[in-house]
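The other protein chains are all here in position, but one chain of the complex has been omitted.
Labels run A, B and C following the written order; every chain starts at residue 1.
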Amino acid sequence: MLDSVIFYFFAGIAVISAALMITRRNAIHSAVFLITTLLATAGIFLQLRAEFLFISQIILYVGGIMVLFIFVIMLVRLDVPLPQIRSRTQKWIALLVALAVGVEAGVVLWLARKIPGQGLIFPNPAPADKLHPNTEELARSLFGSYLLPFEIASVLLLVAMVGAVVMAKKRTDA
Amino acid sequence: MLHSILAFVQAWWVELLCALLIVLVVPLIAVYIALVERKFMADVQARPDPMRVGPHGLLQQIPDALKLLFKEDLIPANADQFIFWFAPVLSMTAALTSMGAVAFGPWFQVARDINIGLLFVVGVSALSPLGIILGGWASNNHYPIIGALRSTAQLISYETTAGFALVSGFLLAGTLNVRAIVEIQRTDQAWFVFLAPVGFFIYLIASIVETNREPFDLPETKSELVAGSIAEYGGFRWLLYFLAEYANRIVVASVGTTLFLGGWLRPFPNVRWLTWLDAAPTLLLAAVGAYCVFRAGKQPAREQSLFMWAVALACFVVAAIFALAAPFDHLPFELMHDGLYGAFWFLFKVSAYIYVFMWLRFTLPRFRFDQFTRLGWHILIPLAVINVVGVSIALALSSEFGINRWVATFITTIAAIGAAMLLLHWNDKYSAAASAALLAESSVSEDTHAG
Amino acid sequence: MPIGHYLFLSLALFLIGAIGVITRRNVLIVLMSIELILNAVNINLVAFSRYFGDVAGQVFALFIIAAAVAEAAVGLGIIIAFFRNRETVLADEMDLLKW
Partner (left out) sequence: MPPAYIPLLLFFLLVLAFPVVTLIVLKYIHPGSRGGPTKFQPHEYGILPETSASRPYSTRFYIIAMLFVIFNVETVFLFPWAVLFRSWLAAHLAGFALIPMFVFLGILLVGYVWLYKKGAFDLAS
């Protein structure tokens, strides 16, 4: 009961502010609504007992990526309203495609519940203490089965670091 | 419905009480930290600060806060209304919410025994730069925007440093849970400041930076940028930023205390012949009360001496509570005893930490922006990484090869200090030319270079 | 609570992100919509991790966040470089490769 109240609270905030995010004309307003969406998603992670992911979402997404976005918006003078939609047709096509995909996925999800013997898609939640010391469990998995992806992630970060600096730094010798 | 609410309150009343206390008391504490700072600064500069409102200006902050509360609520014409409203609320909420996981003693904690513990405090308080940059942008004015960019650049470039320093503490603790971290410092018989001194030093510097104190107060730099990112804010909105700043100061001090200074533990908790230290809270409070009585006779006005008597009485009452709780350190009353004494030692250490901040503020001159970023990126970050490696190697040496852990700690600390010397040496060779080139330009025009 | 609720939420966020990518001209908002899409994926991963009692979903959500950081860093770097050369950030004016 309490769990579903919390879920609907966060889900409502997430969806509403996501919708506001893509409709604001000013990029900073969009960024603020993206921040609220991300915070609400962090709340949903917490409701799903993924505590470490909750705090990583806050540290990395909200405190990291969004600061980067706001910096760039301020640096490239995007904080003024811009002419928005390319053409009316494109908007309608976008809505239509989104609606089609949404209806399709929704129907699949809905029907899957009705098919007997296909209970795999809707399992019951695992017992609450299954993943209990969340950080420890996650660490054991990260440094056990997923050690190689972990090292590769550091290569990815290295590439991103180099790439971003090459892109953004003024070329003095060109 | 009513029944379930009652059951809920019964299950969580300590936490809910604690939540209420934090919201009510922390603004008051923040305001009084500011008063202490003013008095201390006045002392350093050989002048008395506020002396009129209350004895020795003890009540000065209350009319100040009321004035801010009833000031005209001004929003500049070309500011962005929505974000101008939202930004200070974000800063303040982030700073106060992060206190939810701080343990002000073994029983005073809003979120008891959460798995991510200290990381929650660090992560949520890291959101307040967002409030600063949004507020600066919403003002739509040159000074606040430059101030906000600088301020955020400063806050975030040292957040990583603080993160690496915290890792060295977590290595020693083996958990993120706040209460477990403190308990492990009791069973290990050492505060982590002694096992990772370099890590504590780095965290101390990073925490000064994150609270915008001199010598790192570049965002405010009153001589260059008016008041930095909050120049357009006044009245209650300014008060929100102020509270966020002071609450953040308490938060970083609490994190440093919990992880490195033994949290709520009494100094030497395992040494038997030092148990008399338990009398320290009672004696200290009684001494403060006696001093108040001594000063009460010397006040110029009758109201002031009455107030002084009231303060003395409050001190004596609290001292009496401590004295009465002292014998009850066994089971049925253990909670009360541990809670009271733990809270005293924790707040004592936090105050000492904040006092060190003030001390440095009145002693050191301000850093220049280039010196400051170079200190962060060229010296502190590599040093913090070296320190993490050193602490992990020391731990591995003492567990795998049975080397005494103090010897191992000593060796790795010496190695880290040597590395720091080397980094400083390289940096000196490197920075002389850069500094000379930079002195030619003023630092505000430096910020606005296009492209 | 059945897992379907999480899947519907994630679907809704994904679609909102997709609409944002298609309709907006401002490249930064397009990038933000992509972040929203990645976030929707994360909700799915964490929900299944909770319902199957397997922490692998959370590990991959962590990797996705790391990848999102890399994507944002490089993407914004490209935007800055582009802005320096062309003084625009509108997606349909980025047509150097169009003949």
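Annotations
Just so it is clear, a residue touches a chain if its C-beta (ideal position, glycine included) is under 8 Å from a C-beta of that chain, and two chains touch if they have at least 3 such contacts.
This is a predicted model, so every value here is computed, not measured.
Under the touch definition stated at the start, the shown chains contacted by the missing one in the entire complex are A, B, C.
Of B:60, B:125 or B:139, it is B:139 that touches the chain left out of the display. Touching the chain that is not shown, out of B:23, B:66 or B:324: B:23 (per the contact rule at the top). Here one chain is not drawn; of B:58, B:83 or B:101, the residue touching it is B:101.
Among B:41, B:288, B:356 or B:385, only B:385 touches the chain that is left out of the view.
For chain A, the list of residues touching the undisplayed chain reads 2-3, 6, 46-47, 49, 51-52, 56, 59-60, 63-65, 67-68, 71-72, 74-77, 79-80, 128, 135-136, 138-140, 142-143, 147, 150-151, 153-155, 157-158, 160-162, 164-165, 168-170. Although one chain is not displayed, its contacts with chain B can still be listed: residues 12, 15-16, 19-20, 22-23, 69-70, 72-78, 85, 88-89, 92-93, 96-97, 100-101, 110-115, 119, 139-143, 145-146, 149, 152-153, 156-157, 159-160, 163-164, 167-168, 170-171, 173-176, 226, 231-232, 235-237, 240, 369-370, 373-374, 377-378, 381-382, 385, 388-389, 392-393, 395-396, 399-400, 434, 437-438, 446-451. Interface residues of chain C with the unshown chain, by the touch rule above, are 62, 65-66, 69-70, 72-73, 76-77, 80, 84.
The definition used in the following text is that only the chains that are shown with their structure count from here on.
Judged by contacting C-beta pairs, the busier of the interfaces A-C and A-B is A-C. Chain B and chain C have CA centres that are 36 Å apart. Between the Cα centres of chain A and chain C there is a gap of 6 Å.
If each chain is reduced to the centroid of its CA atoms, chain A and chain B end up 32 Å from each other.
Across the assembly, chain C contributes 84 as residues in contact with two or more other chains. The residues of chain A that reach two or more other chains are 52, 134, 170, listed in rising order.
Taken in their complex, chain C has these residues touching chain A: 1-9, 11-13, 15-20, 22-26, 28-29, 31-33, 35-36, 39, 42-43, 46-47, 49-53, 55-56, 58-59, 61-63, 65-74, 76-81, 83-84, 89-90, 92. Listed in rising order, the residues of chain A touching chain C in the complex are 3-4, 7, 11, 14-15, 18-19, 21-22, 27, 30-31, 34, 37-38, 41, 44-45, 48-50, 52-53, 56-57, 60-61, 64-65, 68-69, 72-73, 75-76, 78, 82-86, 90-91, 93-95, 97-98, 101-102, 105-106, 109, 113, 121-127, 130-131, 134, 137-138, 140-142, 145-146, 149, 153, 156-157, 159-161, 163-168, 170. Residues of chain B touching chain A in their complex: 80, 82-83, 86, 114-116, 119-120, 122-124, 126-127, 129-130, 133-134, 137, 145, 149, 152, 156, 159, 176, 451.
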